[in-house]
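To start, I am sharing the structure in question, which I have written as structure tokens.
A single protein chain has been omitted; all remaining protein chains appear in their positions.
Should a chain be cited, it is by its letter among A, B and C, assigned in written order, with residues numbered from 1 in that chain.
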Amino acid sequence: MDINTKYTPKTWPDHAEQVTLEGKNKFVGIWIFICSDIVLFASVFATYLALKDSGPSGMDITAKELFGLELAFVMTMLLLTSSLTSVYAMYHMKNFNSKGVLIWMGITVLLGLGFLGLEIYEFYEYTVHEGFGFTHSAFSSAFYLLVGTHGLHVIIGLIWITGLIIRNAKRGLNLYNAPKFFAASIYWHFIDVVWVFIFTVVYLMGVLG
Amino acid sequence: MMKGLKKWRLFSLLAVMTVFLSACGEEYISTLRPAGAVGKEQFNLLLFSITIMALVVVVVSVLYIYAFFKFRRSRQGEDYMPKQVEGSHTLEVIWTVIPIVLLLILAVPTLISTYKLGDVAAMEHVDEDGNKTALTVDVTAKLYWWEFAYPDLGIVTAQELVVPTGEKVYFNLKAADVKHSFWIPSVGGKMDTNVENINKFYLVFDEESEGLKDGVFYGKCAELCGPSHALMDFKVKTLAPEAFDAWVASMQATEGQIASKDSTDLGEATFAASCLGCHAVSSVTGMPAGAAMGPNLTTFGDRSHIAGFLEFNKENLVSWIKDPEEYKPGNLMTGAYKVGNNNPDELSDEEISALADYIMSLSVEK
Amino acid sequence: MSSVAIGNKKGFGATLWDYLTTVDHKKLGNMYFFAGLLFFAIAGFEALLMRIQLMVPNNDFVSAGLFNELLTMHGTTMLFLAATPLLFGFMNWIVPLQIGARDVAFPFLNSLGFWLFFLGAVFLHLSFFMGGAPDAGWTSYASLSLYSPGHGIDFYVLGLQISGAGTLISGINFVVTIITMRAPGMTFMRMPLFTWTTLIVGALITFAFPPLTVALFFMLVDRMFGANFFDHTMGGNTIIYEHLFWIFGHPEVYILILPAFGLFSEIIPVFARKRLFGYSSMVFATILIGFLGFMVWAHHMFATGLGPTANAIFAVATMAIAVPTGMKVFNWILTIWGGSIKVTVPMIYALGFIPSFVAGGVTGVMQAVAPLDYQLHDSYFIVAHFHYVIVGGVVLGIFGATHFYWPIMTNRVLNEKLGFLTFWTFFIGFHLTFFIQHFLGLMGMPRRVFTYQGDQGWDLFNFISSIGALLMGLGVIFLVVNMLLSIKSKPLNTSDYWGDGRSLEWALKTPVPFYNFKQTPLIRGYDPYWIEKHEGNKEGMTYAEPVGDIHMPNGSILPLIMSIGMFIAAFGSLYHPDGVSWSVPVIILGIGITVACMIIRSFKDDLGFTVTKEEIIATEESLYGKGGNK
């Protein structure tokens, strides 16, 4: 594959991200990685459920009292929307519109940053104002580790996508970077998938008690 | 006819296996010479499964040795080109179905026994007066020693479990520091003592331990728990029900027994000064199970071993008190007091000798 | 870039640099193999020390604390740092050849995987010199490992975390390679069994390592950053650790045994000169074993007190695994049935494997009988079981495959006489060591004891067992001598060394050029090379393309530097609980190095290089003389 080949919208192949062997490898590779991440999150989730509300004798903070829904709702909306914007980016990639890819990826990053900001704010509130720090109890450790692992994925995703944007801002689309954008977008969707479970299991079911 | 023959083979195999296996090991520690209903049931499962497994191994080996000798290249000729067969559905089905059948046969007693041995409902049964009908022992495993409390009898002992024969004895198992596992090989299988919950199970002791080599069954810690895991042994004394009741009565009678600082006995006085903080000399302590810092020494004179594994004599006891670390690395008695002949706050040789005499005299049986 | 420097001798510095930067699957295969061998010797040596200590009752050859360290390091090293890398060595070497690929899917990650594994392993072993090795057993159960003072457990957690990341990366890499890079015509159902087992093992690694990562990470934050996952006074629960560990741990044992099954499935047909019997059922059984492997973890926890329902379910699920395994055993026997068996060194390993493994497998089924396992658990019976399956299965597989693939890997051959001598010493030693341990267990001897009192009826058997272990050590020494002698011997420059090769790798002439096949072969059926041979194809293979330019990946030093970054970060967090001021900066520095490498990597397009047709022809001639590979 030649990185210098210049494409036009007309010569740009369908499924540009998968026409080269490297592209196929990236595509399959990111999926297998996601499979392993599924089990990773399952383990952390299972631990969270086992340790929910448990702490030293006399612990007074429970999920029911701790969690609010407003913030979780806003965060969910931000992340869901960012999923859609990255689909838009992929749409523009299909049409060989590299500007569109960059812009929509950029919006995705902004939404992701918003999500991350709210998450940090939430952690700050819990730690400082509620006295619910990481070492407070088994429950707090499990909570921060579960949500934090997701947050870490968000951070990695943001760095990755930002890197791609900076790196490819000037060179347009080609068969070398198309798979990279595509893999990053799949990864980003996966982050959203995990969040769907987090808001359901941690926040919604937490509020139910 | 065929069936009869097979059965006959199975039984003779079983018989040979029984004879062979039960010749193995010492009576007071071997799982192959079970001395209680639970152990017997597990031994029977062992025989049963080992028979099936022997059958499998024999069949595989015969097939394989036959194939190997028959189809050597030296016999087939250097240029012989075997037929390249792909497989055979009939054979596939046979060697899928037969193992499944064997495993189903094995699964039935497995399931029955699992539920049977896991059934501790009787622990909660009470008679008309509200007294528990079954004997329960609270076992607390601690770094390298065992505490046995009898909550319904109000007594505590350590290192040597005393139980009556002929009835189900129920156990509440718990660890005070790290995880251990409670195992009396010749009486029945083990169960872990966890730190966060209480495990329950039962054992049955059918034989009196009187006639055994040291007069006791051997118990082991079966979960790695630190440097002295290998030495975290305990002993089990099984008594006929009347003897057990007598033992309980004399244990209960030690209520209020205490070592006094003002005693004329140097051993007792030293003990009261240096040791009483951790070691009780009364079996009725009123402490919650697992709270004691060191083994209860009320029955020390009746022990067969020191610290669970050392031969019981004064020499060993003196050396133990002088330097427990030497015997059980990492134990929690080390460093709790000072040994030496210089300062008044150090235990001198004379004091230690007196101490040894004193604690060896503690007994409920003599 | 396209250096055709093969043939002309390189200086030491250049060779070293080559190995530090290589992404070639064959060189990485060598590196995995020799690193694995090194750790096998270390761990085996630790085993010998343990056996010497246990030779007689009340021995004081090693202290209690040291024994626990040896025990832990023996188990950990053998499983993670010896057996796994040795198998990875074969996977790296053979799988791309078997499927006709030029390299693996992600050569850069392949190298990263190796370096992470290796530096994690080195980190773990540094513990011996830096205040004590881990001492809570290879399982490192939470209550004891939280209690354990010093840094031993921290070394364990961090070392395994790093090398585990390497293993995970390599596992995913193999999966992708096998999915996307098979030569034209190589459908899934034409893949050789070793490739199949590698695929399934890759999947097992993909699914099993995350729970280990999570468990170790919980342990890490508990010990180093004050979290409370396993501290029961703070609401934590140590049983979670046990579950997570075994959700990983049980698949791990199949990660070890499945490749060995694959290797034997390659060896047996060659020396029986007969197609593998029941290929499709072998594939099916492999998949089934892999899948069921995830449903049985609690059989290691029968004595934990999960209650009869859990024990019953897991007991039955465990027994089920005997069925697919049995299918495999019978298929192997039926492969030699009606064949023409030549007893070579690889074959004798295969022949020794069958009864040994079956004996180990059936004791596994006995342990699956939950009520019986209350007696067997944590006794020497378990030690006997798993050494029977591991040594009798995995180690015999590795040794057999070493002899089998040595001609491809080194272009030399191992001495046959010495090979047989190795086999018999090791094999007899193995049965002597471990058969008798079944009885020790039944006679009430717990495992993981640093000593035992005399007169419990165990003295003689322990003595015999230790003698056996010494014999095994002798066997290993013979093997090492054989390898050293062989390296000095004359190159073979041949193909199909054993004469009855069936799968693709035997079509290649040795030494294998760095691009493997100069033309991608066309696969026309199962056992492609056998097919071509028996249709009288003089070319060796039918090819899918004319000789043309070959595109190959560039080497890179970055994987090594990235791994060093993780290594440095690990030191920072190791000393974090000591409250030293430099710990956090060092963590940041280490991670910074790694991230910087990633940024460099992503900001420099790595397009690989092209080997032109002329260069290929020149290489072939320098390797095989005029005419090249014919």
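The working rule: a contact is a pair of C-beta atoms (placed from the backbone, for glycine too) under 8 Å apart; a residue touches a chain by one contact, two chains touch by 3 or more.
The rule we apply is simple: contacts and distances are computed from a predicted model.
Undergrad: From the names "Dihydroorotate dehydrogenase electron transfer subunit", "ABC transporter related protein", "Cytochrome c oxidase subunit 4" or "ATP-binding cassette domain-containing protein", which one matches the UniProt record for the unseen chain?
TA: Options "Dihydroorotate dehydrogenase electron transfer subunit", "ABC transporter related protein", "Cytochrome c oxidase subunit 4" or "ATP-binding cassette domain-containing protein" considered; the missing chain's recorded name is "Cytochrome c oxidase subunit 4".
Undergrad: Considering the full assembly, with which of the depicted chains is the omitted chain in contact?
TA: Looking at the complete complex, the unshown chain comes into contact with A, C.
Undergrad: Looking at C:294, C:478 or C:517, which makes contact with the chain not pictured?
TA: C:294
Undergrad: In the whole complex, not just what's shown, which of C:524, C:551 or C:601 touches the removed chain?
TA: Answering carefully, the residue with contact to the hidden chain is C:551.
Undergrad: Which is it among A:32, A:63 or A:116 that touches the chain not included here?
TA: A:32
Undergrad: Considering the whole complex rather than only what is displayed, give the residues of chain C touching the chain that is not shown.
TA: On the chain C side, contact with the omitted chain comes from 102, 175, 179-180, 203, 206-207, 211, 243, 247, 291, 294-295, 298, 306-307, 309-310, 313, 548-552, 608, 610.
Undergrad: Name, in rising order, the residues on chain A that touch the hidden chain in the full complex.
TA: Residues of chain A in touch with the missing chain: 1, 5, 7, 9-11, 13-15, 18-22, 24, 27-28, 31-32, 34-36, 38-39, 41-43, 45-47, 49-50, 69, 73, 76-77, 80, 83-84, 87-88, 91, 94-95, 175, 186, 189-190, 192-193, 196-197, 199-201, 204-205, 207-209.
One rule holds in what follows: only the chains that are shown with their structure count from here on.
Undergrad: Starting from the mean Cα coordinates of chain B and chain C, work out the distance between those two points in Å.
TA: Comparing mean C-alpha positions, chain C is 37 Å from chain B.
Undergrad: Could you say which residues in chain B touch two or more other chains, in rising order?
TA: In chain B, no residue touches two or more other chains.
Undergrad: Considering only the defined contacts, which chain A positions touch chain C in the complex?
TA: Residue positions touching the partner: 1, 3, 21, 24-25, 28-29, 32-33, 35-37, 39-40, 43-44, 47, 50-51, 54-56, 59, 134-142, 145, 163, 167, 176.
Undergrad: Provide the residue numbers of chain C that touch chain B in the complex, in ascending order.
TA: Checking each residue of chain C against chain B gives 63-65, 68, 135-137, 141, 143-144, 147-148, 232, 236-239, 272-275, 277-281, 303-305, 307-308, 311-312, 315-316, 319-320, 322-323, 326-327, 329-331, 333-334, 336-343, 351, 354-355, 358-359, 362-363, 365-366, 368-375, 377-379, 439, 442-444, 446, 448-453, 455-457.
Undergrad: Would you pull the chain B residues touching chain C in the complex into a rising list?
TA: Residues 21, 24-26, 29-32, 39, 41-42, 45-46, 49-50, 53, 56-57, 60-61, 63-64, 67-68, 71-73, 76-77, 80-88, 91-92, 95-96, 99-100, 103, 106-107, 109-111, 113-115, 117-119, 173, 175, 177-179, 181, 183, 185-186, 188-192, 194-197, 199-201, 213, 218, 220-231, 309, 329-330.
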